[in-house]
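Shown below is the structure under consideration.
Here the complex is missing one protein chain, while the rest keep their positions.
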Amino acid sequence: MKSLQINGQIRQFLPQEMPSTLSALLEKLGIGATTVVAEVDGQIVRPEEFTRTAVRDGQTIELIKFMGGG
Amino acid sequence: MSLTEEQIQRYSRNIILEQVGGAGQEKLLSSRVLIVGLGGLGSPAALYLAAAGVGTIGLLDGDVVDLTNLQRQVIHHTKDVGKRKVASARSKIRAVNPDAAVRSHDVWARADSIREIIREYDFVIDATDNFPAKFLINDACYFEGIPFSHAGILQFEGQLMTVIPGKTACYRCVFAGPPPGNAGAPCGQAGVLGVLSGVIGSLQATEAIKCLLGIGELLTGSLLTYSALTMDFRKVPAKRRADCALCGQDPTITSLVDEGKVTCNRKGCKR
Partner (left out) sequence: MTAKLDLRGVPCPLNLVKVKLAIEKVAVGDILEIEIDDGEPIQNLPVSLGRQGQEILETTEQQGYFCLKVRRRL
């Protein structure tokens, strides 16, 4: 099994189901790619970089929502 | 400045605190905080800052009170529907604490006027309800060097971050700019748990008071996220970005611009 820590929670993936990019991960989680920014191992990744940002086993990923309400 | 007998009683629970004392209370009384947006976040922030004895509270909002606001905007009462928000909020603040002088700015946050307003204050609370305003406040506070508290809420979740301009990560270090299209979910359509705004707005007031007093550790360099459904509070590290368009090494934003325009004409909505 491969795993990612997403927003503090460990998520496991079968090797063949492990998403290879941030875009693929968001699709798998059902999160709209324009609704969040991501932080991969502490580095902020902007939405326009999602398709070319690789995701690897053991990474810590934070998905931070745009929240415009007040 | 010395505290009157009435002030000593009113602020006794502050003064007893080791980190506040009489000197801290006098500092609060001589401090000025601007609250931009008198909605869900701004309501509790204004009431707590007034109660705590912040001497000057600026209120900036160009809206009127709408019936749909009352589910969460606790500074406005049923009788206030239709009144200017700044006038409604001012009367509650004065009722809570006559020590708090209120400066009303009955306007929308706009690029051509916001800098002159915020430079009169020691701390700014971004309690606005739309992305263009949030980025505008971030940028204006950066140019004026005024610390501020960013917050946003959506449905059952909220986020919060304090920014010391030029020293700690700014809103643009995390979110470069507004999300494309309607990705941020428009106002009335997404819904929001009323009490959520009470939690987050109160946290913003906490940060303002800590910053004014110079006590504790500010919520800088990380974004606090809160989920009302799971009761999870999480701090996500947020470092300054060298390529931030505003506070990075080679900035492309060098003056204020209005990010986007009002796109929703629904009553009581300003997207």
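To keep things simple, chains are lettered A and B as they appear, and every chain counts its residues starting from 1.
Please note the rule applied: contacts are C-beta pairs under 8 Å (C-beta built on N, C-alpha and C of every residue); 3 or more make two chains touch, one makes a residue touch a chain.
Because the structure is predicted, anything quoted here is derived from the model rather than measured.
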*asked:* Using the touch definition from the header, name the shown chains in contact with the chain that isn't displayed.
replied: B
*Which residue from B:Glu18, B:Asp112 or B:Glu217 sits in contact with the chain not drawn here?*
B:Glu18
*asked:* For review purposes, identify every residue of subunit B that touches the missing chain, sorted by number.
replied: 3, 8-9, 12, 15-16, 18, 21-23
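We adopt the following convention: only the chains that are shown with their structure count from here on.
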*Where the CA atoms of subunit A average out and where those of subunit B average out, how many Å apart are those spots?*
29
_Quick check: in the complex, which residue numbers of subunit A touch subunit B?_
7-8, 32, 34-35, 37, 39, 42, 44, 46-47, 62, 64-70
*asked:* Help me check something: in the complex, which residues belonging to subunit B touch subunit A?
replied: 37, 39-42, 126-131, 134, 151-154, 157-159, 173-176, 178-181, 183-185, 187, 190, 192, 197, 223, 225, 232, 234, 236-239, 241
